[in-house]
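Just one protein chain is left out here, and the rest sit where they should.
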Amino acid sequence: MSQESQVLVENEHNHDVPDGSGHGYLTSKDGYLKRLRRIEGQVGGLSRMVADERYCIDILTQISATTRALESLALELLDDHLRHCVVRAAREGGVEAETKLSEARDAIARLVRS
Amino acid sequence: MSQESQVLVENEHNHDVPDGSGHGYLTSKDGYLKRLRRIEGQVGGLSRMVADERYCIDILTQISATTRALESLALELLDDHLRHCVVRAAREGGVEAETKLSEARDAIARLVRS
Amino acid sequence: MSQESQVLVENEHNHDVPDGSGHGYLTSKDGYLKRLRRIEGQVGGLSRMVADERYCIDILTQISATTRALESLALELLDDHLRHCVVRAAREGGVEAETKLSEARDAIARLVRS
Partner (left out) sequence: MSQESQVLVENEHNHDVPDGSGHGYLTSKDGYLKRLRRIEGQVGGLSRMVADERYCIDILTQISATTRALESLALELLDDHLRHCVVRAAREGGVEAETKLSEARDAIARLVRS
C-alpha cells in the first residue's frame, strides 16, 4: 500500500514537469504493451501445456523462453529509465539524483539475482 | 512442428507405461495450473502498469517478482521430472536413460542461463 | 564445520563402494582442475585490472566471462553427479535415492538463483 501511494505521488510529480516528459518509457508504450500481450499469451500457452499433460522438458523450454522475454523487456525499460529519469536527475543533482541512482542500483541487483 | 510430434510420441509412450504413471508432474497438476493463473495475472498487472504510465522502477520490481515465480515453477517441475521420468529411465537403463539425462542437462543449462 | 564432517562421512561412504566408483566427476578430474586454474587466472587478471585502474566496463565484461566459466563448470559437475551418484541411488532406491534427489534439487535452485 505504501508503495502504491509512493507511485501515485511519483506520477503526480511527473505530470507537473513542464515539458510533459513524464516517464521515459512512454515513448515506446505501445511496443511494451504489445510485448506484454505476447508474454501473457506465452503464460496462457504454459497453462494449456500443463492441462494437456505435455512433456515436462517442453514445458521447461517454454518457461525459459518466457523468462527471457520478461528479462529483455526489463532491460529495455531500465535503459529507458536510465536515459530519461536518471539522466534528468543527474543534471539537476542533489537528493533527487541520489535517490534515482540508489533505486536504479537496487532494480539492477533484483534483475541480476532473479 | 518436429518438436510437437516428438511430444505426442512421448505422450503415447507414457500412456503405454503399465502403471499409468505418465508424466511426474501430473500429481500436482492443479497446483501448477493455479500458479500459472497467478503468473498470468501478474503479467496482466504489468500491462495495466504500463497502460497507466506507472513508475519504471515499480514495473521492474513487478517483472522481477514474475520472473522469480516462473523460476520457482520451473524448479519444481524439474524436480518432479527428475523424481519420476529420470529415475524410471535410470532404473531401466540403456538409450532411454541416456536421452533423459541429456535432456535434463540441457533444460537445467537453459534455466541457469535464462 | 558440521558440513565438513558430513563430507568426510560421505567420502568414507563412497570409498566403501565395492566397485570403487566414488564420485562421478573423478573421470574428468584433470579437466576440471585445468578449467579451475584458468578461472583462478581470470580472477587474478581482474585484480590486475583494478590495480591498473582499467575502465569499469572492461572489468565488468571480464567478471561476466568469469561468472559464465564458473557456471559452465557447475553445469558439467552437476551432469556428472546426476549420471553417476543420482542414477546409482535411483537404482538402489530407498532413503539414499530420496536424499540424492533432494540435494540435487537444492543445488540446481542455488545455481539458477545465483
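Letters A, B and C mark the chains as written, and numbering starts fresh at 1 in each.
One rule holds in what follows: a residue touches a chain if its C-beta (ideal position, glycine included) is under 8 Å from a C-beta of that chain, and two chains touch if they have at least 3 such contacts.
Note that the structure is predicted; figures quoted are calculated from it, not measured.
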item	value
For subunit C, residues in touch with the removed chain	3, 7, 10-11, 22-26, 29, 32-33, 36-37, 39-40, 43-44, 46-47, 50-51, 53-61, 63-68, 70-71, 73-74, 77-78, 80-81, 85, 103-104, 107, 110-111, 114
Footprint left on subunit A by the chain that the document does not show	71, 74-75, 78-79, 82-83, 86-87, 90-91, 97, 101, 104-105, 108-109, 111-113
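Simple rule for what comes next: only the chains that are shown with their structure count from here on.
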item	value
Rotation in the CA alignment of subunit A with subunit C, degrees, nearest 5	180
Set of subunit C residues in contact with two or more other chains	113
